[in-house]
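Note that this complex is displayed minus one protein chain, with the remaining chains in position.
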Amino acid sequence: TPDGRVFAPPAARRLARELGVDISDVEGSGPGGRVSEADVRAHHEKAEEHDETAA
Amino acid sequence: MVVGDVTTGTEVLVVGAGPGGYVAAIRAAQNGLDTTLVDRDAYGGTCLNYGCIPSKALISATDVAHDARNATEMGVHADPVIHTDEMQEWKEGVVDQLTSGVEKLCKANGVNLIEGEATFVDDSTARIAHGGEGQGSETIDFEHAIVATGSRPIQVPGFEFEHDPIWSSRDALEVEEPPEKLLVVGAGYIGMELSTVFAKMGVDVTVVEMLDGILPGYEDDVSRVVKQRADDLGIDFNFGEAANEWEETGDGVVVTTENEDGEESTYDADKVLVAVGRQPVSDSLDPEAAGVEVDEQGFIPTDDQARTNVENVFAVGDVAGEPMLAHKASKEGIVAAEVIAGEPAALDQQAIPAAVFTDPEIATVGMTEEEAEEAGFTPKIGEFPFRASGRSLSTGEDEGFVRIVAEEDAGFILGAQIVGPEASELIAELALAIEMGATLEDVASTVHTHPTLAEAVMEAAENADDQAIHTLNR
Partner (left out) sequence: MVVGDVTTGTEVLVVGAGPGGYVAAIRAAQNGLDTTLVDRDAYGGTCLNYGCIPSKALISATDVAHDARNATEMGVHADPVIHTDEMQEWKEGVVDQLTSGVEKLCKANGVNLIEGEATFVDDSTARIAHGGEGQGSETIDFEHAIVATGSRPIQVPGFEFEHDPIWSSRDALEVEEPPEKLLVVGAGYIGMELSTVFAKMGVDVTVVEMLDGILPGYEDDVSRVVKQRADDLGIDFNFGEAANEWEETGDGVVVTTENEDGEESTYDADKVLVAVGRQPVSDSLDPEAAGVEVDEQGFIPTDDQARTNVENVFAVGDVAGEPMLAHKASKEGIVAAEVIAGEPAALDQQAIPAAVFTDPEIATVGMTEEEAEEAGFTPKIGEFPFRASGRSLSTGEDEGFVRIVAEEDAGFILGAQIVGPEASELIAELALAIEMGATLEDVASTVHTHPTLAEAVMEAAENADDQAIHTLNR
């Protein structure tokens, strides 16, 4: 979006902070790319897997 | 905790018991932190004692009288008389109930309460001077501090509040006997709310404002609805004039104003309410002693965790910057308390709603059309006028409209402006919509109870997609 805004509910934004995920990196599965908690979790899991394979 | 001339310690010291401070203290205590809340004046701060609550109480009470006086069309004939002293007593009762509630809630959550004025000694110590002579002082060590010292009204040179006929908003809210003629300097939200209260009490109200209209910051078509109603109430507006000086006459004052071209005008009045804005109270605490930066205007800059430049010192509420609103203060207080408790909290809200409790009310959240454009969005606008709402007509309050600003692609809602009945309540749904990342379709597809004003929100969302039922789509 023009101002770099991520459309995501508060609970998803908080989860991203909790998991140390930058929410603007998360691909949203909702309408218009809205990011859900599940999207954040999936992104985090993928990143961890990636870290593990990298390590 | 022992309170005396000894040094005590606390994990979290909160200075100021307004909606920023007391909310921060309660949440900190809820999170298991040993918390101390200090205030030099009264629980609830400006908001509960001299601001939000007393003003809204007088607005409601004068509304009851006004509504009854103007209901002949509905077949209701009444000639209400207002006893201002009784109205004050009732208002004080409301304030007392809420402030003593705050005290009880603090205690029930385990917050230590201290009455006194706090000053920083350094970034881990504060001195607290107890009010009254010979009350002594104490020193308190803290791990974290939350500064929530609020704001005070700006004074106009020459119109200092110590002179009896010159009123601050606080004086105006405490009036036992309304003046015959009131001059209001400033047509911001506080000036407009109080002008309306006094006009409904039957006072002859004149407003002088330096700018060229009421309620700067609101769009013209929004403030116009309020201006129209204020005109109907008989409030007399004079724009482009600054209050210059005043002078006592036999039974009142005469105030001289000056416009841009240096032309003077004079106004007779019994009292003069000066409501030209508020400024942060950061001086009371000597923040510099703790190394806390204060900007030129007196605000304490903070980051998105409400933290100042000093790691363990937070600032929330009016002292931490605009918007100077109670609910913004509380939100910051909650975030500061949670951050101190180690929670992943942040001031990540997309929007902070704001309401003006004029007649009718105004409420806004997020972006206007112009702001959306400036942010690079292609805005899509939906509107719905209350005169097309069944609920509006059936309550006899049918002025104003709901406007929703969305972005074009997915229809994400970016903002909303409402002027009309219960605007302050209706904005809640749109604030949630914005936080949730809701689209126009999400709001339009949600079933809204009939007949309610909230249907106007749904229809505005439909209108943006040319799908409104009860208004023509443009």
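Residue numbering begins at 1 within each chain, and the chains themselves are lettered A and B in the order written.
Please note the rule applied: contacts are C-beta pairs under 8 Å (C-beta built on N, C-alpha and C of every residue); 3 or more make two chains touch, one makes a residue touch a chain.
What you are looking at is a predicted structure, and each value in this text was computed from that prediction instead of being measured.
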Residue in contact with the excluded chain [from B:A354, B:V419 or B:L440]: B:A354
Residue ranges of subunit B at the interface with the undisplayed chain: 19, 23, 26-27, 30, 47-48, 52-53, 56-57, 60-61, 64-65, 67-68, 71-90, 94, 97-98, 101, 105, 108, 325-328, 330-331, 334, 349, 351-355, 363, 388, 390-391, 393-396, 422, 424-429, 431-433, 435-436, 438, 442-443, 445-455, 457, 466-467, 469-473
Residues in subunit A touching the chain absent from view: 9-11, 14, 37
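One rule holds in what follows: only the chains that are shown with their structure count from here on.
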Distance from the mean Cα position of subunit B to that of subunit A, given in whole angstrom: 35
